[in-house]
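A single protein chain has been removed from this complex, and every other one stays in its place.
First chain written, first letter: the chains are A, B and C, and each begins at residue 1.
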Amino acid sequence: MANSQYQYVKNFERENFLLPETYIVVRVDGRGFHRFSKFYNFEKPNDVRALNVINKAAEGVFRSVQDIFMAYGDSDEYSFAFDRSSNLFERREAKLVSTVVSTFTAHYISAWASQFDEPLKPEHLPTFDGRAVCYPNLKVLRDYFAWRQVDCHINNLYNTTFWTLVLKGGLSTQEAEQRLCGTLSSDKNEILFSEFGINYNNESEMFKKGTTIVWEEPLVGTGQSGEEPSARQVQRMAKKRSKIALQLLHVDIIRDQFWGRFGPNLA
Amino acid sequence: MANSQYQYVKNFERENFLLPETYIVVRVDGRGFHRFSKFYNFEKPNDVRALNVINKAAEGVFRSVQDIFMAYGDSDEYSFAFDRSSNLFERREAKLVSTVVSTFTAHYISAWASQFDEPLKPEHLPTFDGRAVCYPNLKVLRDYFAWRQVDCHINNLYNTTFWTLVLKGGLSTQEAEQRLCGTLSSDKNEILFSEFGINYNNESEMFKKGTTIVWEEPLVGTGQSGEEPSARQVQRMAKKRSKIALQLLHVDIIRDQFWGRFGPNLA
Amino acid sequence: MANSQYQYVKNFERENFLLPETYIVVRVDGRGFHRFSKFYNFEKPNDVRALNVINKAAEGVFRSVQDIFMAYGDSDEYSFAFDRSSNLFERREAKLVSTVVSTFTAHYISAWASQFDEPLKPEHLPTFDGRAVCYPNLKVLRDYFAWRQVDCHINNLYNTTFWTLVLKGGLSTQEAEQRLCGTLSSDKNEILFSEFGINYNNESEMFKKGTTIVWEEPLVGTGQSGEEPSARQVQRMAKKRSKIALQLLHVDIIRDQFWGRFGPNLA
Partner (left out) sequence: MANSQYQYVKNFERENFLLPETYIVVRVDGRGFHRFSKFYNFEKPNDVRALNVINKAAEGVFRSVQDIFMAYGDSDEYSFAFDRSSNLFERREAKLVSTVVSTFTAHYISAWASQFDEPLKPEHLPTFDGRAVCYPNLKVLRDYFAWRQVDCHINNLYNTTFWTLVLKGGLSTQEAEQRLCGTLSSDKNEILFSEFGINYNNESEMFKKGTTIVWEEPLVGTGQSGEEPSARQVQRMAKKRSKIALQLLHVDIIRDQFWGRFGPNLA
């Protein structure tokens, strides 16, 4: 074969096979979304349209990539958890991460026009990076998602208070920053309530809790064969999935209740 | 900090820092492009519009991601070579691969409408996967690109003959496959010439040689500091880059001539 | 500092931090022990002296390296299981493997003279290689040890029958090999019993089951701080350990009974 003299370069490729029987989480993060959100005039502190777009991107991943049982996201990030027994792409890290990130990016762009009037400009396209992490048991997996949801809460309380001080209180962004420096959660709640009559508890659940995606009914028989599925299998699976509804929840995923209903089958 | 009890989950993250002083190549591959190209009726054996789109996607990566000095692609794949001394993202594999793949995907979709009348459908979006490979010296890097270009040649000669037999020769795809089974390059050239009056050498250079992208003039001072560049630096670099032209070449990248002119500065 | 111009070479070092909260198993294997055992005239099929030596080597590792709760070995191999929560050497793979292998080698050589009259020759020293594997939960850890113990059983039944055919039955090694080709366990038991009056069940438990090492009483407070322990801590720990007895068991480690008594505390 004419190509054989060069094929040795394939020997330089290295695969990282993620440890079996662990929960793989792929987290996708917006790149430079501070600038991106400014450029497209996202509303502050939360832009419902942007959250709708990113939720649709996550739904796209959920439906296109096998073996995901749960996703959680807020702001410009999303985390996808794979079945502990998944053997998708033989658990090759680069393949898993790049496939999720590419699919996420494609659906984000595809969903944009449904929410924003201003079209995306080629010089200001949304892009994301990603990483995969293995969690060896349900406790640490739950703690991972708790970490993300507490982070969402902390950021949202800060941003809500910050932008209320700026937009309703007339402070400059610098003044608002100084005002909040060193404050506790209780202080921020107090500022919102006593100065602006805002009860933070009444804010949108999507803003406060982020968005969790699960299947309406569990999917069985998803490909754990380790083989890359054939084109036909992919189509059949896609068809099957397109009929099963996804649930977008804005609920507490720290306490037991959520996991009792939607957690992975540990049998 | 309220979040601290869960933050330990970050300890499960693992980074693969790619070996310094090696050439990093990130290769991006279309996922399921056989089906994708069928769905959007790509012309056979080569669709100039699709190649224009993928070349624009590669240009987008070239301009947005630092430290790339060369890219080569054909069909539904593209390879990007980084400066040997690049310290982009501290050479973290997942970050490098996911950033390139996401940027590539975004620009592919963004460029679509300039070449195709039919808009992309949400159920049939183009997605890509990617991988990074380290090549420790210029010889193996050159052999890597030679491997890809020979592969392009082999595939294109096969596809050109196959589709000529089908479209002009009236064979079914199965008959064409059987006809070509076991043939050498010389046989395929002969079929094209004697049966269809086609001299393969006169085919489009882009089809035969693929597309190589290099800077019109070398960029100096691109970020090798290991720090993720600030928003301002990214903007300044982007502006600088947007003024420097890229060259899209369809030339032999196996022999010395190309590397003498466009190869990395080894000083 | 005079050395600073070269210190950049440290940046080429890569650490593999083994996934937290998984059971690390380091397995040590004899290198070229077929030749080694021949050179020193090990008795066939089992040499009690050699097993005593390797068991002492394992005890040496057990006492010198922190956070090991169980070891299992037979023939020329030994596996050491670390506490799931161990942070020894920050879980750096090369450090863990090399330390265990070096300590094992040192104690093997040190124990030799207590069992063998013939001293070790510099051209024929015992050496070992090693590897670390992570097992994410108790089920797979148990299956790992079951795998090793079944392997011990299969090999020992084969070797016992093989060497009985040779030493008592007068067959050549080649004839014995042919005789056993394709036989089942039941066949081998039958050969031993009907031809040589040997009931395999009455063979030494150490030969049939291998050797399992556990602490007489559980050690608490072993270093999980991630810091390399200070010289003083190491000494104190060594003193403490030197007083606690180790148990060498030759028991079934596949069934529940062993794990109920000696398995890791899962609290």
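As a convention for this text, a residue touches a chain if its C-beta (ideal position, glycine included) is under 8 Å from a C-beta of that chain, and two chains touch if they have at least 3 such contacts.
Only a predicted model underlies this, so the values are computations on that prediction, with no experimental measurement involved.
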item: Among B:T22, B:S75 or B:T127, residue touching the chain not depicted; value: B:T22
item: Hidden-chain contact residue, picked from the options C:Q66, C:T103 or C:T160; value: C:T103
item: Positions on chain B where the hidden chain makes contact; value: 19-22, 134, 136-137, 140
item: Residues belonging to chain C that touch the chain removed from view; value: 2-3, 6-10, 12-14, 16, 28, 31-32, 34-35, 60, 64, 93-95, 97-99, 101-107, 109-111, 120, 122-123, 125-135, 140, 143-144, 146-147, 150-151, 153-154, 185, 231, 234, 238, 242
item: Touch list for chain A against the chain that is not drawn; value: 11-12, 14, 17, 19-21
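Note that in this section only the chains that are shown with their structure count from here on.
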item: Geometric centre: closest chain by C-alpha means; value: A
item: Separation of chain B from chain C, taking each centre as the mean of its C-alpha atoms, in whole Å; value: 49
item: Distance from the mean Cα position of chain B to that of chain A, given in whole angstrom; value: 28
item: Two or more partner chains touched - positions in chain C; value: 19-21
